[in-house]
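Take this structure first; my questions come after.
Shown here: the complex without one of its protein chains, the others still in place.
Just so it is clear, A, B and C label the chains in written order, and each chain counts residues from 1 on its own.
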């Protein structure tokens, strides 16, 4: 819920703020783009890449835009760090495919129908192995695509190369400048013989650019699918302002996204993030989790399961009551801050952990952020002359107080699950399938079904996405008998629940 | 989701179906009234009463309506089994008060304001210690009340006596005839110097009777609060038919009801129900839970926690995916029916377990129903000449096949948590506080806020109900700073979530 | 670890302490015999009997010893409360058989061999449905038996009647006087044409009586199997004093007993005990469990699983470290006593909860004992004039302080799992099978294998007992290959672990 006032979107046409020093600009960009990384497909490729020994350091400092590269077929309609990395990228994509059964099933089922035939999609998302699976699926389903990154740091260069090798026009590399960033998007929107009719956006930048710079082209778009909190927020603003001239699908609030991506992903990644970065033992550790929404619930459950003693802070009495009934003490942060071994933020709010709290923490306390922005921990308050920062590992800083006490800050307060762990491909698979279905729905909807407004995915599609993932678990659905369907007043094929059902 | 066709509501003015034989009538009534017992305040007093040794058998066969009874103050405006049982009933009420902190806190906070001053409430609910706490709270808050039972079997006679002793006009006893049933409600609706202006209903019978028999009186009512699935269904039918002339509050779908009452109550009561009735050991038992809604989730979690191996059946792919991710095998009933030790239904549907399944069960298999009606297990299919029924304990039957195999049927397929366990007073406290707040809201709402329609409780009140229960857990809420509230776009006092939030 | 100084064993030959007033004698007896109830087969039949409505009150005050009773075959060699109750007792035995797969499997497998042919067993144990299954198994295996109760209160009269109906000489009823108690045992030891050669004891009373009163007979005994802590302690005393002239088997410390009976039984029964007696909701309750041995571990795990916040007190740093690693705060009782909702003792020690603690508890705090004796809670300190006791249900007392605060004491501080819940038959099955195997082993051992000492059951028999119970769970053992057995240095048939293995 990063509001737009806080992170003003620069007009891509202007360039006013490009003059500042390089470093401060980089810092700003970090915080700016990171703030969008709540989106499900956001996965920082750091960890897996670092494992393989392969990395973005290709010993080649030529900026990609200045390079001349062709893929093995002679095609040059792309811009990536190094086309030669494609072999490794292809392997990473193949591994991801194994854990993305839903999107692969969709690819298989719909391959003959080509439901996206004639769709021309501008994509702007994180670019990593999992999104590559999505992109290649869209192509299999008949679409033409052009793709850019929604984040200057998150591109997995090898994967981008692998996509380019398949003649997919991709414009993205890790470590773009802000100018590069907008250039890449522009290259996806505006190309020869290319009138896009769909946008798949993660953060709203492709939508923004096309609307501002190519308003005529924008009017011919049939639909927008938006993934992130920020992007959805921007769409609602546009809609309120009367400027949204095409239907848009908010997939951020679909049940498969909120329940699966938030709850289950975080349940898996909190343990992984803490272990990989600090090797901490969980048994008996005292942890405070700030916030008991879906993310906080997932974290608290996983940590308790591994033997931690977990405290919760909450502002909402209903969530607080849930925490209580689930067996967690609900406290104010100050009540436990001197005793806890680990602090996890999961509120979506700002300044939840401030300097005053950190002054009270015991030495060795680990502090990390699982919420959605980089604002939850007031990291700036730690950048004072009396404190010493020592980087002990990648993504791990010791902040040392004059008297010798130190705290362990992960990922400099940014999202620790993106920086210090991998995101389960399976969760991404659910979101990707949702995005693909949303594209199909908007692209094929009869005229009039959707107006120029922001829509939630029809529940039936949510159910379809779920059903695509059941074979992975060898799960067998029961079918209603006619008599039962009648008794319940349901259609045998669903949807099975009222819209307000909470799951 | 018991539809009305299945359980026709007799016109209280007619008496057509009173002619059938006594036994068949009793059977019908059982199934009829039981079908409403999903409501949160539904608690069969069987178990606690059976513990105390005191019971409904007071060695007195005179029908209550033919008795002349007065309380110690000489007041005779009530009709209960035996006013002399009031001492024991008072003690049960006092015990219940201890576990109902929310409603007690509301009583305390609002006692001076008397927000129900001049309210004249007709109540028709189960009558037990917990509802007594609600009733006495309403009186404390300024209301006048007249109260009847919504179920001919569920009244705790001692509690009814204790209420009568306090001059509360109460008309209810365990084992009413159908005629008694309507007579009691009538006595609450229609009395001297009594124009009711509010209805608190659980199943819709008081509403129904007043609307049919006293339409003029009904028009003067300011609001109806309805608790049960069935009653809510009837209200929506009335509304659709244009016959609802007053605003009604559906408290059945408030978050505090669905999440707390269904999930947590069932999590507590499934273990208790099975243990009390069968003394079964849980460790290593194979259990199939049919349905993974809130009730199924609670059951599955509790049983797994005690060492059972739990299988799930589901019709809805989203719930099935949740079950899978939570670590349960999702199967069709036939795949596991030969191997399981316990079958629990929690679907809200009918004929989920049928004779064909029961023919395949292994000897000693326990079968019970945690859903909402008595239709989930096709018990009638077991009433065939080849099978022998043997009652081994109260609420426990062995159904014996010719070859010697038997299954253990609990509560004859009715709700096992109502029949074989107690309902935690705490969960009831949440629902009671919700009911009381709904009455206050409707009674005090400025003209025009509510039209003649069915409403959900405002989220802010849901949050207030939750906050009333936090002190029990010594839970301490965090307050938003001004800066944080602004950042989130929230009012510091709530509501804290959008209406579609799933918790 | 009840030491003998505290509970002096009266010489059955003398009668010195029979002169005291009847009431004080009754009190003493209670505490005395209760102190033995740690033994695995100890199950107070209260709960199940109370369910059936049938009870020991048969409206017949004639002392059993003065009655003339015959079973349907005309046999009169028994003394029970009422032979006519046998039908109900038989049904309870049949129910128990369903949940005792191990002992039933043993009965079946060994029925042809008759390994106890010519064994003449004096039994002295609790008498309930589960022990009846053991007794009838011994008879099936070829033994002759005569049986008395080891506790004056715990006999299930209907079961005793059912055994008598089968011509098993049984001498036991609920509510024996102390004189009755010794008379019954004497009738089992000393009968016409009866030279017993085996003793199955639970508390050591049969052994004691035979040794003291019939020393010649005692010398002809081939072996003793003892079940209880107390009895084992007495055997070791005898052995040390050089008075043990026969081999004895200590089945109390076999792994199947300590790990299964203590850990798993308590895990099941703590929830049941608290629920049945108080209907308490577990979610969010703060509980302190005193002691983290097997019983404490089982309680803590079960309570945490149901959503309680559990604190542990410990004296042993190793157990304390286990508790910490398992995610429990280890505290001194005084640190949490003002805040907890439930106090559970599981130490085996005395005065763990004393008046000073109870003075500090908050109103409504539940106090109960899961340890082995009735000494853990200093109940006597509550019997002072300033406190009021109010019995609110069977086994539930409110102790009320002058200022109105009260605590809820369960089972007057005696073992709450025996008083307020049922014991899973399955756990009893394990212990019963162990007892039967110990009898078989001692009875058939070649001369010289066992000397006049106290032995633990050979590990191989422990493993055999376990294997008898696996079919219940449809569990399939893997068999070592020859190569694997050789690699591990194991016999393919076991034993599989060194003696010091901790499981």
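Some notes on this structure:
In this text, contacts are C-beta pairs under 8 Å (C-beta built on N, C-alpha and C of every residue); 3 or more make two chains touch, one makes a residue touch a chain.
These numbers were taken from a predicted model, which means no experiment stands behind them.
Checked against the full complex, the candidates C:351, C:388 or C:452 give a single residue touching the omitted chain, namely C:351. Listed residues A:425, A:467 or A:484: the one in touch with the omitted chain is A:425.
In the complete assembly, the contact with the undisplayed chain comes from B:307, out of B:63, B:142 or B:307. Contacts to the hidden chain, counted on chain A, fall at residues 48, 50-53, 91, 95, 98-99, 264, 267-268, 271-272, 275-276, 279-284, 286, 302, 305-307, 339, 364, 392-394, 421-422, 424-427, 472-474. Counting over the whole complex, chain C has residues 1, 3, 253, 255-256, 258-260, 264, 294, 313-325, 329-333, 335, 348-352, 375, 462-464, 466-467, 469-470, 472-481, 483-484, 487-489, 494, 496-497, 500, 502-503 touching the chain that is not drawn. Take chain B: the residues that touch the chain left off the picture are 283-284, 304, 307-309, 324-329.
Criterion: only the chains that are shown with their structure count from here on.
Separation between the centroids of chain B and chain C, computed from CA atoms only, is 40 Å. Averaged C-alpha coordinates put the centre of chain A at 58 Å from the centre of chain C.
For chain C, the set of residues that touch two or more other chains comprises 283-284, 307.
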